[in-house]
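Excluded from the complex is one protein chain; the other protein chains are retained at their positions.
Take a look at chain A:
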Amino acid sequence: MSRTEPLGNFTAEDAPHYDDVVQCMRCGFCLPTCPTYALTGRERSSPRGRVALARAVAEKKLEFTPAIKEEAFFCLDCRACTTACPSGVRAGEVMEMCRSQAHAFYPLGKMGKAFREFILQKMVPSPKMMETSMLPTRLYQRLGIQWLVRHLKVLKLGPEWMNKAEGMLPELEKPLRPQLPDIVAARGEKRGRVGFFLGCVMTLMYPNVSRNTVRVLTHQGFDVVTPKDTKCCGAPHLSEGDRETARQLALFNLDLFLAQDVDYIVTDCAGCGAALKEYEELLAERAEHEKLSRFREKIRDISEFLVEVGLRTEGLQEVRARVTYHEPCHLCHAQGISAQPRQLIRQIPGVELREMQEASWCCGSAATWGLKFSQDSQKVLDRKLDNVKASGADILITANPGCHLQLAWGVRQAGMPQDVLHLMELLGRALPPD
């Protein structure tokens, strides 16, 4: 979707393709699926409206105005509209482009720029720096929230984000990355060898989830190779409109994983999975096509992978629980993986799956959206929690750390009894003891 010639009133670098915006025939099928349209009832906050704005910029009918910047960042990038769109318009990706454009049109002041560059270009790309900066309550500040608050003035921020950010942090253990052996051997009859893409948020905040993912994989008969040099997948950079750094990270990870002797590359983070699957497009002009398609063919989300190879259920222990499943946007909408997690849940002996209403409606986390728009986020979250409540489940399952943070926080705030678990933690409970 990137281009290098100027398109209408966009700048040359990373502008949307004209074909991608003209594709929208304005049928409005996206409207009932858009959480921000549900919040505002305002057409410009809908996928159809946002694409129309981008089209107007492309056709020189509108400058790239602050309102477009605002809409680009107000979009949750949940991709529910992509799933709903019969015409194949990808409004979320068009808005990602517009985020990148926003930085070109509205450059930050010196300090802001330096801070943003430090966070996105120095700190996040370096696993070591991320780990050493892990004074838990300061993590969020260091990840740049304070900077966002101070410099994205267009976002009407209240002071509540700070409490929320701190309140959301789970009880932190040591990061998983340094603890995890480079190779963990398969157990039982060996079925293959997978590369494990350990995401930043997973190693830093949910080490126990990814530990379970590795246990599940080895129990299923796979050697698990975890390259220690793995860098951030680039999703935060795409989300913040820094496509260039995202490309550099992608190029690094591409070579790193292609150099491993593995049959598949698996991740347990829906956000990483979605970004990794987009490398092909992101790097279209920067890497050989053959390499990109070889990489793309190997990428799997963990639930997609387990269903594809077939879950070995012998030896699984009973887990008596009523669970409900919240679909992460970056799994169901961005990757189209919706049936697989449910199938795995149903295969765990003793587990009863209780479908909630609107399981694929966003939880309101959406990277840093939940902090930037904390009041709107609360409304989206409340809608989700009502549906969780009505399901009558004891355990709320998800498969993405962003959702996990938001939902666990929401459940706690609301005084609800549900445990929030990653699907791999639930599956981990069914594994025989190591």
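Rule of thumb we're sticking to: a contact is a pair of C-beta atoms (placed from the backbone, for glycine too) under 8 Å apart; a residue touches a chain by one contact, two chains touch by 3 or more; residues count from 1.
The working rule: contacts and distances are computed from a predicted model.
Engineer: Of the candidate names "Acetoin utilization protein AcuC", "Glycolate oxidase", "NADH-quinone oxidoreductase subunit H" or "Cytochrome C", which one corresponds to the UniProt protein name of the undepicted chain?
Structural biologist: "Glycolate oxidase"
Engineer: Could you tell which one of A:L7, A:I68 or A:M97 touches the chain left off the display?
Structural biologist: Missing-chain contact among the listed residues: A:I68.
Engineer: From the listed residues A:P6, A:G28, A:G392 or A:P417, report the one that touches the chain absent from this view.
Structural biologist: A:G28
Engineer: In the full complex, which bits of chain A touch the chain not displayed? Write them out.
Structural biologist: Interface with the chain not displayed, on the chain A side: 19, 22-29, 31-32, 41-44, 46, 48-49, 52-53, 56, 60-68, 71, 85-88.
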